[in-house]
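This structure is in structure tokens; I'll ask about it shortly.
With one protein chain withheld, the remaining protein chains of the complex are depicted in position.
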Amino acid sequence: MNDLKQEDFEVKKLGKATLVSPIYKNYAEEEISNELFIDESRKIVYDASLSSYKNTLESGAEPISFLKAGPRKDIYFDPSKTKAAIVTCGGLCPGINNVIRGLVNGLYYRYKVRNIWGIQYGYQGLIPEYGHEMKKLTPEVVKDIHLFGGTILGSSRGRQDISAMVDALERENINILFTIGGDGTLSGNHVINEEIERRGLKIVTAGIPKTIDNDVNFMTKTFGFDTAFTTAAAVVRDAHNEATGAYNGVAIVKLMGRDSGFIAANAALAMPDVNFVLVPENEFDLHGEKGFLAALKERVLDRHHALVVVAEGAGQNLFDHEDVKKDKSGNIKHKDIGVHLKDEINKFFKSEDIEATVKYIDPSYIIRSEVAIPADSVFCNDLALNAVHGAMAGLTDFVVGRWHNQFTYLPIPAATASRKKIDVNGPLWWAVLETTGQPLKMKDE
Amino acid sequence: MNDLKQEDFEVKKLGKATLVSPIYKNYAEEEISNELFIDESRKIVYDASLSSYKNTLESGAEPISFLKAGPRKDIYFDPSKTKAAIVTCGGLCPGINNVIRGLVNGLYYRYKVRNIWGIQYGYQGLIPEYGHEMKKLTPEVVKDIHLFGGTILGSSRGRQDISAMVDALERENINILFTIGGDGTLSGNHVINEEIERRGLKIVTAGIPKTIDNDVNFMTKTFGFDTAFTTAAAVVRDAHNEATGAYNGVAIVKLMGRDSGFIAANAALAMPDVNFVLVPENEFDLHGEKGFLAALKERVLDRHHALVVVAEGAGQNLFDHEDVKKDKSGNIKHKDIGVHLKDEINKFFKSEDIEATVKYIDPSYIIRSEVAIPADSVFCNDLALNAVHGAMAGLTDFVVGRWHNQFTYLPIPAATASRKKIDVNGPLWWAVLETTGQPLKMKDE
Amino acid sequence: MNDLKQEDFEVKKLGKATLVSPIYKNYAEEEISNELFIDESRKIVYDASLSSYKNTLESGAEPISFLKAGPRKDIYFDPSKTKAAIVTCGGLCPGINNVIRGLVNGLYYRYKVRNIWGIQYGYQGLIPEYGHEMKKLTPEVVKDIHLFGGTILGSSRGRQDISAMVDALERENINILFTIGGDGTLSGNHVINEEIERRGLKIVTAGIPKTIDNDVNFMTKTFGFDTAFTTAAAVVRDAHNEATGAYNGVAIVKLMGRDSGFIAANAALAMPDVNFVLVPENEFDLHGEKGFLAALKERVLDRHHALVVVAEGAGQNLFDHEDVKKDKSGNIKHKDIGVHLKDEINKFFKSEDIEATVKYIDPSYIIRSEVAIPADSVFCNDLALNAVHGAMAGLTDFVVGRWHNQFTYLPIPAATASRKKIDVNGPLWWAVLETTGQPLKMKDE
Partner (left out) sequence: MNDLKQEDFEVKKLGKATLVSPIYKNYAEEEISNELFIDESRKIVYDASLSSYKNTLESGAEPISFLKAGPRKDIYFDPSKTKAAIVTCGGLCPGINNVIRGLVNGLYYRYKVRNIWGIQYGYQGLIPEYGHEMKKLTPEVVKDIHLFGGTILGSSRGRQDISAMVDALERENINILFTIGGDGTLSGNHVINEEIERRGLKIVTAGIPKTIDNDVNFMTKTFGFDTAFTTAAAVVRDAHNEATGAYNGVAIVKLMGRDSGFIAANAALAMPDVNFVLVPENEFDLHGEKGFLAALKERVLDRHHALVVVAEGAGQNLFDHEDVKKDKSGNIKHKDIGVHLKDEINKFFKSEDIEATVKYIDPSYIIRSEVAIPADSVFCNDLALNAVHGAMAGLTDFVVGRWHNQFTYLPIPAATASRKKIDVNGPLWWAVLETTGQPLKMKDE
């Protein structure tokens, strides 16, 4: 990350904020501490190591830093005239309803915005042809939705016509668009923003990154991730029971993780009966002396059961890549490594004349549709509230991030430029190696 | 069930019991109420309806009745010289460890039997060629096992040589063999018993029926069933979230239920967002005006989401039955109705030019490997204790049942003769019809 | 129970049923099996033992039997003109919302009753002075309430003026009153019924017994009980951790059980780390050679931790009974045995100069307010549906029971005449003795 430039982290602002934050209106003005408000000079440095500090000192350059999130004293939109809309896109992730609830309550109670709408079924809801009506959102409507998984707004994958969507925003007089979605959704948000700018509209767009894989750069954690590996850990334990329940029992659990294996790694650390964690960051061979199957065989002959956790994006090198397919959201459609592993392991043990029982578990939908655990619930609420603060202050084309335990605002392109991955030389991966006892490399050089 | 004969329900007994039940040894003899003990005259009638009562009265015939389980005042085996063994066979089911724990503690604390062994990996453990050693079991070993799913003894499917197994029992001086397993296992137990009888050995065999499907005749409930539909209900709710998360979202959950749909039915009643419950007891067509797909289409067009729960044995009429396969345990290997439904639904909506999102969840291994919930935990303990009482009293070739809220002893052949099924004219199925709103029949006559 | 008379179990009926059950209306008449319907000749015998059968046979007397619950072919009320009301009284119990949901859906979907109302805050809601408005109930309103503990209608304790309540029923044109409550509530229901009869009104009243203690006679199980001991079992495990966490650690868990110790006994069986179960059915002394404290001391000195589960109604003999108080519902207000035990144990160990750490946990409100587990959820739904069937058929002054795994109708006085208790000579208590290893008696004769 040597080529980071500070300008990549500057968040756009729609205009000069002139209204006074209505937080005052709930309370006597003199009761509000000035410390409560954050202004644009407040930033969090990217690298908090002392050495980076000293390097910067020597070079004289300003360190890369992120805008600190939080309430602004002056706001851009007049709450009494503001209309906000929320859209949720892509696959399910625990916490979406919590974020929706947080947005609605933040707008309603902190800023007295009364005109809040839910766009149904993702970006489709902005395209008249689909006929999905908008849904009025109030604190009463969202009161208990944090107790349910899924999304009360529905979702969809895939792109829609940018111009038609901005037409809809104009037609509906929407001032603030909150998008809850992954890379594709946020890129859509960014392009919508460009179109808004082109048309000179007074509309801001704010994103809350939704990726169960926890792979957003410059964000320590994304919402739903804690719930995901919590749920995954329980399934991993079940799989352990299945593996030990049979002689030479092998259980395989496929978990989410298209490009990054954070869920697989953390589930294995939380429920440390796992013997192999296979992630996209660590290529492996199936066959050969150092390959995975040889290591698995050694384990099975030694202990007569084995537990394998595989991230969906692992082992893509094992497939012939000529026919790369993409799903509606533009993500590369991975071959199913879980099913492939199951088949190959069965074949392998048969060829080795070892009687083994292979069981395969794919809990993806169960995890994605789970209710957010309390830690996620609080986190979602914070993310949503900070998105509201930013949007009301006139910031646009941004996402809410978290860095060094503080909330930040990042320009969407910075957040979507690349993906966060497990550092195979770092402490997370080494903790996995220690827990599993798996070989450092399962690949012939 | 008009052709039931009382002789089918008479449990064999090895010989005259002469020892006094060691329950006395813990307490002063005078403190023990005589009510505590059950003798062979205590029976539970099969049909507790007043009309059956009257019919019997008129006909003069004795009503069908089951032997009541419980401690006998006189026992057959001398605890100080008794050696007991436990074997677990077939697929996982919540509560196996609880049953093992109950057997060990019942033998140890109630009867002072100190020589208790676990046979590893099912009936394989009785065949020397496999080399699975027996595992000494004590209260200390089983202390916390009820907090874990799976089986600490391991399991296996398939038959083994009867003569070789009885050889093993003789060689090891085993007096009591407890088998925890399904139909195949119990039939094995029965044949073992025949061989024991042929050889004139003083060995009894007792079975605890293990079928997550709850399909044992003359038993209100089998262990693990409550846990199974409890876990299934949570998955059903997740699936509801997946279905509502997409426009025209269809979620399919495949649950256990080879011949009987009890898990599917009860999970749907417990989490009543389900729109279709498909069970083996209720044949359906896919196509045609009254077929399932037409009903599904109507539902999806009306509400834009649908939730389908399907038992694994449902819809077998949809498959060409020429190539019937059996698994190792001798059960007919069903074609995968879940995957079939997913494919057919996808094809159907494509052919109808309706954009739908179909999601398929198969939580079978997750359910099977689950820890027993407290209600099951208590039930397993009771089953085990009653198995111990029966075996110590010299009963053999029997299973522990439950009928009219009392524990019973049934001859194995009576328990395995046929399978309990949902009565589609009874209250359970009608409750399902009401909850789902699905058509009474999805089949052209 | 030798003095049972059949006439005590005859359920009153308002009049001759003349309307045809609307179950027909959903389906073609020929499709409905006649087996579905239950008529008044269908009864379940009280005692299903073979010996009772034979005794009856000899004596020529008709056996005691209970009316079988279920849909009647002919109904008494015209659904299109029927108004039903639901009231929930007394303390919380898991499953109340499930019962409400079941009643509403049963009335609405099975019988097409559209006029359903919730009476708020118990019997208070029938007294105009309190000003609690009635709440319209529809399937939409009750859709997700089974996912929450508590009662959406609110509750209250205590009696209200009978005449004023019947005035309210008349004034509101209510035809069916469903009461969900304990002994006091049901007795209220009965007296309301007498007043209705006196006035010659066409109103039926149906009760669903709500007692978390599971102490209703002639009912195998009451709703909420499974959830109660499930939740209690988890707390018992926590208490075990507290007990073992300190040297000579003693943890006390007080559980519900005013007159019967079923929750305490079952929680201890489900989580068998408990060393002492103290229940109302088994009097004990604190002091003396055979008293509880001596037994506790022996245990603590031996293993250095002990876990005590006490039902709230246990040990009432330890209190001076001069000042018996009653709560609003008319129940005797017990002295707090939990706090008393904590104090006495502390005092005792101090007097014995043994350093011990005593921790006291009272999870009552946590258990009472819990969401029903799936097994309870299904059970509540069945109870509710059967209450609807009975009421629509014109039965009155009855409760829905469960006996020999079938649903029954009992006259309210039969259900409230006495309380079900643990038989200390029966298998439940003996399983407790075995699990805990506690002395048979902790009392000097």
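When the chains are written out, they are named A, B and C in that same order, and each has its own residue count from 1.
By definition in this document, a residue touches a chain if its C-beta (ideal position, glycine included) is under 8 Å from a C-beta of that chain, and two chains touch if they have at least 3 such contacts.
Bear in mind that the values here come from a model prediction, so they are computed numbers and not experimental data.
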{"item": "From A:Asn193, A:Asn381 or A:Thr396, residue that would touch the chain that is not displayed", "value": "A:Asn381"}
{"item": "Contact partner of the left-out chain, one of C:Leu57, C:Ala294 or C:Ile366", "value": "C:Ile366"}
{"item": "Residue ranges of chain A at the interface with the undisplayed chain", "value": "26-27, 31, 33, 35-36, 41-45, 48-51, 53, 56-57, 63, 65, 68, 70-71, 105-106, 109-110, 146, 220, 226, 229-230, 233, 266-267, 269-272, 373-375, 377-378, 381-382, 385, 404-407, 423, 425-427, 430-431, 434-435, 437, 440-441"}
{"item": "In chain C, positions touching the absent partner", "value": "92, 120-121, 124, 130, 132, 148-151, 154-156, 235, 237-242, 244-247, 249, 251, 359, 361-363, 365-366, 368-370"}
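Simple rule for what comes next: only the chains that are shown with their structure count from here on.
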{"item": "Chains most often in contact, by C-beta pairs", "value": "B-C"}
{"item": "Centre-of-Cα separation between chain C and chain B, whole angstrom", "value": "29"}
